[in-house]
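Missing here is one protein chain; the remaining ones are kept as they sit in the complex.
In this document, chain identifiers A, B and C correspond to the written order of the chains, with residue numbering beginning at 1 in each.
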């Protein structure tokens, strides 16, 4: 934190800022500049609230300097985190594809789609048993019956399964059936859920909140890691902007930024970013070209009969093309050394 | 929903859209236009996903027409919902002020601030016992000890108390001590929590999510009401935009829009919108001038020593001025008849 | 500017940053911190590009510290700028209302509306002769004929007139007829136009760009002032966000922020922010309650026949109510001393 004083700030006002800093247990270091004084805040444990100084007389601005995360930071751990789930590997050097329907609707639906995506080359199967829906009147998922179907898919195909957990009450159950537990965009700052995830023995796939900064997202991962679970996979899925030709705006610059700040793997979900089928293929290729560690894609063999998000689900043959193209792009790109 | 076809759409393509609509149990009504056909979707139960049609051949666009909410809608209930909490009344015709510190830090702090805000004219006291913090290393609240302090404040002052609930596990406890249970911005779409709130015997103060549309916000209220609890107070607290001179951008047009769409009371929290003290007074006056039913304001007698959000807390004498001014503005404005 | 180095930055990397700073003619001041070095950039003329340092090896971040504006800044001139236009005064201590139709459509329309708004208490009349329209096929304004009608209104009513200029070619003409020359939101960073405005003998009303930060807006005013014209009135008119229940999101925190940063007067245009009539009255009251120096409001006696933006135009009787209410609010608020 750097506290910038007004040009006209008096010595007394500077002294007051120093006192507030020291009252927080930090060290204050005044820095005389060309025409004004700034005061550095050093040795702070955890984040200092920029706004704490802004109301004080003589203060012009307070500017955060260092990032508040620890365990997620590449400064704490330089080696990339690689996560093994069954035979799938997620992280630097791998291109991992998770695919499946938005929601598990029944055994036949799940198995049909699983066979398609496995054949096309997906390494994990996804499907929702508990669905966060904007409307209480929309289909909310099959619950435990859906989880059992997922376990059946794993048994039959050997594919590890990824599914979303929505609350503390059902966490044990989801954790029991799933190979990777997903925390959805609406729960990215559900801190009680994050703490529980931090005590899980499963890897956690943490989606970015719809309006979360990278810092907030990494701090959500920090909540999980601070409880002892270091198996966190980040997943960009688009952010909310003024743009309305796609459901959300996919923020691909998040990929290089996260890779620079953190050692955690980062995947991309183009389906929820797009919200409509005809954007999913170009955005998938773009995500891999931006060096994401993988994709999570919605596929359905009968999308016009899907109980949820059918409009953004690919047909199996579209998904095959996607797999072929992104694998070729992955070979072209390699893994950048950051410039 | 209106499905708009391409100018060049064939009769077969139109027929396919009709089939998809009827397959969802709805009625399809084709409407020939000047140079293209559109197809209305009628008799739908709950929302129809616009995107469902967008991938189909010959479809140009799909446009949602009616709003998906029921219980929250003014079309369902024309009379304004008025909520009574102790001696405080919230809703049309009243200006209700909730004030107190961001977090309960101790008995003395709470009582000192409560006396100040009561004297200035607040009708309810607020204070957090469970605090949602971006960083796991920040102060997380006193928990049940904080709730007991809140109960003590009520006993001593007669002021009903408002406090935030963060999860299902502590809901019973919070509900036991609080007079109004708050659901915070990060949990606006924590649907499990909303369902539990719908079974509560307490009024729920539901803050708008940081990037929520009015429709999503009202649907969150619908989750609560659908479980039987019709005592919902909405609270606008700023949305996330590209603007960074305030923590969030207060969206005051939400006040007239919510009043038009819904019968529920709507309050405004200028403190979290601003994030800095020197914007709280002007934004408070603005909110009342826009005809909000009340304010929720953070006040602290020693903001530079607050454990959380001190920078946006008003000094007691600033809060007194605020109360005086907003009451005078309330008299000027009356309650608009919507034009 | 403060350049923050990685914890692991080498002395050579620090030295390189110092060289880049000095190569720009600035002074570099390294500041050893708890666990990393930061380097202050002092004595810079004009803004230094933060990103200049971000690509360099060993650099973690580069944080702008001071604001780049000079003439618009309250640090340069502490006294508030007050602008006199005929009998109207704009600035601290005054509440000034500009009203009229979106576009001048004819002599009768203009005179009818002018008489209404004058009677209700508007001090200036507005109306567009050159209209920036999204579509080339929409009504583009009457041009010079419209300006002549404006001049006629001034002659008949004594009201000074405000109208928009769209380009260099017509600037002389607009300047000749208008008392205040408006630069619209789409031209806020039309730098050639700003320079021409800086050579004008008329006060300039500068609307905020649809996605402009306060800093960019004040820098646009700086362009005008740098050419010698210090008569600039700022006008907030809503910014573009994900919100779609109003045309734009009115950013009222801009009012206290601009007042703190600059000595220039700041008005608010609620009509373009709202885009629909039923939000204009509450937003107008809110703007005055936030201590704006005035309002610019669209009024039309037959809005459903207006050639442009009829839907956001108030009926004359609505405007009368607006004037009564905002004047009463102005009395309540006074002019804040910034806390």
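Keep in mind that, in the parts below, a residue touches a chain if its C-beta (ideal position, glycine included) is under 8 Å from a C-beta of that chain, and two chains touch if they have at least 3 such contacts.
Since we're looking at a predicted model, the values are computed, not measured.
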**Among A:197, A:250, A:264 or A:307, residue touching the chain not depicted** = A:250
**Request:** With the full complex in mind, choose from C:38, C:96 or C:190 the residue touching the hidden chain.
**Result:** C:190
**Of C:33, C:275 or C:294, the one touching the omitted chain in the full complex** = C:275
**Message:** Which parts of subunit C face the unshown chain closely enough to count as touching?
**Reply:** 20, 23, 45-47, 49-56, 68, 70, 132-138, 166-169, 186-187, 189-193, 195, 210-211, 215-216, 219, 222-223, 226, 240, 247, 275-278, 303-305, 309-312
**Request:** Go through subunit B and note every residue touching the omitted chain.
**Result:** 2, 4, 6-8, 27, 29, 31, 33-34, 36, 38, 40, 42-43, 55, 60-61, 63-66, 75, 240-242, 244, 339
**Message:** Please output the residues of subunit A touching the missing chain, sorted low to high.
**Reply:** 211, 213-214, 239, 241-246, 249-257, 260, 273-274, 277-279, 281-283, 285-291, 318, 325, 328-329, 332-333, 336, 338-339
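The rule we apply is simple: only the chains that are shown with their structure count from here on.
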**Item:** Identity of the most central chain, Cα criterion
**Value:** B
**Request:** Between subunit A and subunit C, tell me the centre distance in angstrom, where each centre is the average of that chain's C-alpha atoms.
**Result:** 38
**Prompt:** Can you list the subunit C residues in contact with two or more other chains?
**Reply:** 241-242, 244, 339
